[in-house]
Every structure is written in C-alpha cells, then in structure tokens.
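Missing here is one protein chain; the remaining ones are kept as they sit in the complex.
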Amino acid sequence: MSLERIAESFARQGMMRTLDARIDAVAPGLVSLSAPITASVGQQHGYGHAALAFAVGDSAAGYAALSVMEPGREVLTVEMKINLVAPAAGLRLHAHGEVVKPGRRLVVVRARVEAEDAEGARRDVALLQGTMIPVGDPA
Amino acid sequence: MSLERIAESFARQGMMRTLDARIDAVAPGLVSLSAPITASVGQQHGYGHAALAFAVGDSAAGYAALSVMEPGREVLTVEMKINLVAPAAGLRLHAHGEVVKPGRRLVVVRARVEAEDAEGARRDVALLQGTMIPVGDPA
Amino acid sequence: MSLERIAESFARQGMMRTLDARIDAVAPGLVSLSAPITASVGQQHGYGHAALAFAVGDSAAGYAALSVMEPGREVLTVEMKINLVAPAAGLRLHAHGEVVKPGRRLVVVRARVEAEDAEGARRDVALLQGTMIPVGDPA
Partner (left out) sequence: MSLERIAESFARQGMMRTLDARIDAVAPGLVSLSAPITASVGQQHGYGHAALAFAVGDSAAGYAALSVMEPGREVLTVEMKINLVAPAAGLRLHAHGEVVKPGRRLVVVRARVEAEDAEGARRDVALLQGTMIPVGDPA
C-alpha cells in the first residue's frame, strides 16, 4: 500500500475537488473520505443528493481496493449498489470503504456513509456493495 | 404528469446545477437529462467520474418516476444499482430514465447513460436499475 | 454460439433439474428458460419463491452470456441484482436473458422473468441486472 499513490490519484479526480472531498484515513483495505453537505450538492429538499452519497461511498470503496493493489495498477468501478437508509442531513458526509474480498481479477468492496450533524452526532445514510476491477500493468 | 412540477423540482437541486445538467425530454414515465463531461467532474484518467454517470442516471430515473406520480407527491431513491460498461469519454452524458413498474408503495425504474463524442456518436456507458419511493401527501 | 454447448451445460446443472426447468429458446446473446411454479418451490404465501425467480433469471442471463463466448469457455455469475415487481403467481415462470454488453473480461447481462397464468396471460414478476465472468481456456 502506498499513501502517496492514493493521494496522487485522489488529487487527479476533478469530481473530488468539485465536491470538496478529502481523505481522512488510509489503512490496508480501508479508506475513509468526507465531504461537506452544502446547497451546491443538495437535492430538492435541501438534503445531500443521492449522487453525493454515491460519490463519496464509491470513491472510499475504490481507494480501499487500490490500497491492496500492486504498484502501477489502478482500479475502476465495475458495478455498485447503493441503499439509501436516511436523508443526508447535517454538515458533512463520512464514507468508510473496505475490501471484503480481494482477488486478482476482481475486488469486492463495501462502504458505509454517515452524516454528521452540527453537534457531531453521526447516523448512517447509505450502504454500498460493489465490484472493482484492476487496470494497468504492475510496475 | 406536469412538466412544471419536474422543472421546478429540478431547479431546486443544487447538485444538478453544479453538474450543469439540463432536462432534455419529458414524457409520461420517461425523462432524459444530459450534462457535460468536463475536468471538474472527471476521475483520475480524465473520463467522467462514475458518480457523474450515477447522478444523471439516478436523476433521470427519479424524474421518470415523478412524471407518473399524483400532484403533490415527490420521490426519493430507495436503492440504485449501476453497471458501468464503458469509460465516460467524450463531451456529454445523456441519461434516459424510465418507469418499468409503477406502484402505489414503490416504483421500479431503469436508466441508460450514453456518452456523446465530438462527432455526435454515442455509446452506452452505464445501466441503472433501482427503486423509488413516493413521499409527501397528494395535493 | 453452440446449442449443444448450452444444452450440455444445462443438463449438468442439478439445480435446473430440481426446478424442472427447460430451455425454450436460444439465439446469439438471448436465451429463454422456463420452470413450473409448484408448491415445492413456493414461499409462505403459496407464490413462487424469490429464489425461483432468481434461479431462472440468473440462468437465462448466464446462458445468454455463454451463447456469445468462444468454444471452451464457460461463465460464472459475478454479481446479480434482482427487483421483484409482482408475486410469482400462476403456473409457470418464463425467463428471458440477454447480453447487454459483451466484453473480453466481463459480460453485462439482464433478464426479465414473467409469470404465466392458467389462461396463458403473462405479467412481469422480476427484473435482473448483473455481471458474468468467462472462465476456462478457449478451445
């Protein structure tokens, strides 16, 4: 695993900059990201848009997969399922991605997305389960 | 169905403005949206981020569901599955959402997302299948 | 595509025999299966079990993928999502699988499952979307 590799890939994602997302924690097979819930990423009721929860959850899961790849490889999302379990209300979304089944051809991942309110309380807002595929040649 | 209702809800979605998305077509049970593929919504290889394909696909599907709701009701995404079938390369993503099973308690939806290149050629980049739930009281 | 290859693989599936399933149609990228709805594959209300709809839908999709593989290869299900849209009431389930995106590494598939009643009328009961992976060496 390489922190630099994850940070460098993250920095190249325009979408992560647009969402003002940041990496909060990296460990082998585990990556946490977060992003603010603001009007510019809201849905029609003022909560964070489902696509915001997807964006941080999918990215946390993808970087968790990248954290267990050989140097030189990258990962792409093959498919992702998201269950939205509560409105994304509050100040910030926190996504925790994990590798549940590493594989040479495919990596199965999960992520949990929490919303943090002004008092620092957190509640689950989304659960993701999906598949990542390694691309590129090992260095 | 009410065009005004869909346009009004869409205008309140900060995420749709941030993505510079627009509604291209509305018919009962069918809604098409599109959004530009730019560096600010890209992933690490310069293609559109998976979250961009999700955002336009999920929204097209959600507005397709809204198009068959009684006045006064709105819809929320319960769950959504996305299969990414090709990189989101080109200038613009087009999402076509449709209701496949309307119901009083739940609405099953699908969406297809295409990427359009500089020559106007289109190829599928994502397929979505999910569930919407009506919320709010009929007017 | 080879009818023999599909028929031979199907005959080796104990589950398909247990469900009394049969292949009804094969074309490149399209396979239809059916199986009777009986008490021995029912759920607690007497309808066909969700697992029956899954079994015929997943198999129809898998054989659709196999129909576009090179000789000597087989396919396994990587992941599958099923939306159950109506109770599996009636006499027989019909599953129609199709390849929506063939690929060298992965094949994206869909299936639609219908229930047929005593009068021959059919209604959709399930929609599936998933991913198949080729295994084995080309002959």
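Order as written gives the chain letters A, B and C; numbering starts at 1 within each chain.
The rule is short, and it goes like this: contacts are C-beta pairs under 8 Å (C-beta built on N, C-alpha and C of every residue); 3 or more make two chains touch, one makes a residue touch a chain.
Small disclaimer: the values here were computed from a predicted structure and weren't measured.
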Hidden partner chain, touching residue among B:Leu30, B:Val78 or B:Val100: B:Val78
Contact residue for the chain not shown (choose from C:Val68, C:Leu84 or C:Val100): C:Leu84
Hidden partner chain, residues of chain B it touches: 78-79, 81, 105-106, 130-131, 133
Those residues of chain C which, in the complete complex, touch the missing chain: 9-10, 12-15, 17-18, 38-45, 49-52, 54-55, 58-59, 74, 76-84
On chain A, residues whose C-beta touches the chain left out of the figure: 81, 83, 85-86, 100-101, 103, 108, 110, 124, 127, 129-131
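Here, only the chains that are shown with their structure count from here on.
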Between chain B and chain A, distance of the C-alpha-averaged centres to the nearest whole Å: 21
Euclidean distance of C-alpha centroids - chain A vs chain C, Å: 33
Geometric centre distance via CA averages, chain C-chain B, whole Å: 28
Shared interface positions of chain B, touching two or more other chains: 81, 83
